[in-house]
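Only one protein chain is missing from this complex, and each of the others stays in its spot.
As written, the chain order gives the labels A, B and C, with residue 1 at the start of each chain.
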Amino acid sequence: MRETFTKGMARNIYYGGGVFFFLVLIGLTVDTVRGLPKTDNSQNLTEEVAAGKRLWEINNCIGCHTLLGEGAYFAPELGNVYTRFGESTDAIKGFIMSRPKDGIPGRRSMPQFNFTPDELEEIAQFLKYVDGIKVARDWPPNKEG
Amino acid sequence: MNTAIIEQEPKLLPGDLAIWFFIFMELLVFGIAFISYAVVRVQNEDMFNQFQLTLNTELGAINTIVLITSSYFVVRAVHTIKNHGDYIGCSHWLYAAIAGGGVFLVLKSFEYYDKFSAGISLSTNTFYMFYLSLTMFHFLHVILGMIILLAIAIKAQRGGYSASNHIGVESGASYWHMVDLVWIILFPLVYVMR
Amino acid sequence: MKYQSQSIAKLYFIAAIGLFVGQILFGVTLGLQYVIGDFLFPEIPFNVARMVHTNLLIVWLLFGFMGSAYYLVPEESERELYAPWLAKLMFWIFLIAGALTILGYLMVPYATLAEITMNDLLPTMGREFLEQPTITKIGIVIVALAFLFNIGMTILTGRKTVISLVLLTGLIGLAVFFLFSFYNPDNVVMDKYFWWFVVHLWVEGVWELIMAAMLAYVLIKVTGVDREVIEKWLYIIIAMALISGLIGTGHHFFWIGAPDYWQWLGSIFSAIEPIPFFMMTLFAFNVVNKRRRDHPNKAAVLWALGTAVMAFLGAGVWGFLHTLAPVNFYTHGTQITAAHGHMAFYGAYVMVILTMISYSMPLMRGKQAGNARAQVIEMWSFWLMTVAMVFITLFLTGAGILQVYLQRYSDTPLGFMATQDKLEIFYWAREGAGVIFLIGLFLYIYSFFAKGEDVVMPEAAVAS
Partner (left out) sequence: MMKSETSKNNEQQLKNASNAALASLLNLTILPVISFIALLFIYKKTQPGNIDHYHAVLGIKINITAALALFLVSTLMIVLGGFHSPWTWVYVITYFTIVHTIFIVFAIWALVRSWSGDKLRSKHN
């Protein structure tokens, strides 16, 4: 073992490097959060959208779908579903309502959630809002998501 | 880690091997960043040339001299402890080097103040993104380097190093030279080359 | 085993393995749902099965980490555990809370679960991996605090070694970053940004510290190599992990509405993220090559080497494969991510816990190592599970590449479901590999009960 590879120095690099890069991460986070209003579509973040997000969460939509590429990969991307469905919240609502209760034989199918008309509107508005987020390079690459 | 090579060649690298892992990692990061910069520059040459003109080359040049001088002080510090075992002298050279780093930070802060008050940020455009992230990342390394040198200087002043035991000084010096080296590449790349 | 309280680990390990079996059973179910879309529908829809699969993974890994810590820390600290009763109490609380949560997922619709656990008061549910009801999350925090207190007091009042201190910082980080799971703003971008402070800073940050510490511990024990040497390696490896991994978080911020510069920062830093894993392989190989003795527990050595290699493969190579922004633009949220996720979790975290179990379980049962036949069976299970996982990864990678091409890269992109139909062959193959994995897992469990001749090795007298 080389004498001049000391544990003390290795330890200092671990703590020093860790703290240093953590501080850099915090700094970048501050910058990011301050800059977000330009891209995060928060001007359209209404009560209705917030309620839609809650519905999105308590029905665990992320367990099959992806939203901006994150989630499960079992069902289509929904970050751009508003665009894909011809910028129509009615089309989104219609799709959610149309799901058969017992599924489609042999195929994947979204469950029937029995949403009320208000809830449907909230979900649709939420998806519209997500579509309005200005994502770098306009991800996903095309409307298929 | 019983690298037999190093065992037989204690003079392969000055300082602690551990710091060289760190330096290697840092250089890798800066290296990839510089290559990315060069590639993007080629793709957006006009835009880069245009905004490059807004940078303060004089301050950058002065800062280059400041850092090289500071590096020289560090070399003196290593020389002093290694050949004369003079830990007080060593610590004085280190304080001089830290002062050099301080001058660099002050000058750089003027430059940043200028840019920030003009409303420039990381998201302004690709050139400023690179300019700011590269120089600020380097800026933080200068601060880190100064902290390292300070710790070593204080230890040296208390007689923590001697002619036979000066690895800590060499390690800090190696790190400081890396910070200097990165600037010497960064300055022409971002400020001058067109 | 030198200290009585170490045996608490056994409890945790048994629970961990039990939950592991549950995880894989649900994994196989999920794999089948990929090809037979209405399998178990609507009783157990995909999202529920997936939630159970991933949550069981997290819970059993936590059990594994805790068990490992309870085994490792008393020995490193050279004293009994500070409060063995607390460890036992927390075990039952955690197990019952975990089991109730999983039952909740399975028995009632998720929305009902949200209602009865009063998610409205502090909504935290329904985000990937953080699906647990808020009350469970609070439970996790309490268990984690009690655990940290117990471990922390043991370490601080005993011998402080590098391994136990690194483990402690990792575990503290685990608890601290979990707190971000309580932050769930209406703003989707903010939600996603800070969601990664749990997920990324766990798996590519503090968990790596825990993993490296555990691996280092087992390597010291089974090779007899100088502690000094191993500790230096440990520090350097985890330093590299933090240096690359902290800003490397940026590779998750490419397409969620965060500023453009993350594409550069995330790409540059995550390009060096394989280095710590690479060094871990180098480290494990080197230490085993330089071993001072042949430990009778050959299976544990195999697991340790396997961890290093598979972590490099899964986390390092497969992570690098799709981490650069121009590549990730096409691969983000496809089966490539699933491929990477499977191998990285198996290679880094599943295997390191199995390494700890493999090493410590015989000692807790009063033997140096499992008998010869048990070890052979265990090694078979190692190869079956590992090779199966390699194939799961390869098939999912193939599926992902085809998916990217058909759905995103092609001039005439296919829709999501049309693309999925074209991937069926890969999903069938993956399911086959999954079944092999399950067989490997059963074999692993069987190895604990296999009877045979004890392994006797004279040099091993110094071990443990």
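FYI, a residue touches a chain if its C-beta (ideal position, glycine included) is under 8 Å from a C-beta of that chain, and two chains touch if they have at least 3 such contacts.
This one's a predicted model, so the numbers in the text were calculated from it and none came from an experiment.
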Of C:Gln4, C:Thr112, C:Thr157 or C:Asn289, the residue in touch with the unshown chain: C:Asn289
Touch with the omitted chain, as defined above, among C:Leu406, C:Ala433 or C:Val455: C:Leu406
Given C:Val21, C:Val309 or C:Ala450, the one touching the chain that is not displayed: C:Val309
Absent-chain interface as seen on chain C, which is shown: 278, 281-282, 285-286, 289-291, 309, 312-313, 317-318, 321, 390, 394, 397-398, 401-402, 405-406, 410
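Going forward, only the chains that are shown with their structure count from here on.
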Distance from the mean Cα position of chain C to that of chain B, given in whole angstrom: 38
Whole-Å gap separating chain A and chain C, where each centre is the average of the chain's CA atoms: 23
In chain A, residues with contacts to at least two other chains: 1, 5-6, 10, 13, 17, 24, 31, 35
Junction residues of chain B - those touching two or more other chains: 1-2, 18, 21-22, 122-123
In the complex, chain B residues that touch chain A: 1-3, 6-7, 10, 15-19, 21-22, 121-123, 137, 140, 144, 148, 167-168, 171
Touch list for chain C against partner chain B, complex: 229, 232-233, 235-236, 239-240, 243-244, 259-261, 264-265, 267-269, 271-272, 275, 286, 290
Parts of chain A lying in touch with chain B, wherever the complex brings them together: 1-6, 9-10, 13, 16-17, 20, 23-24, 31, 35, 38
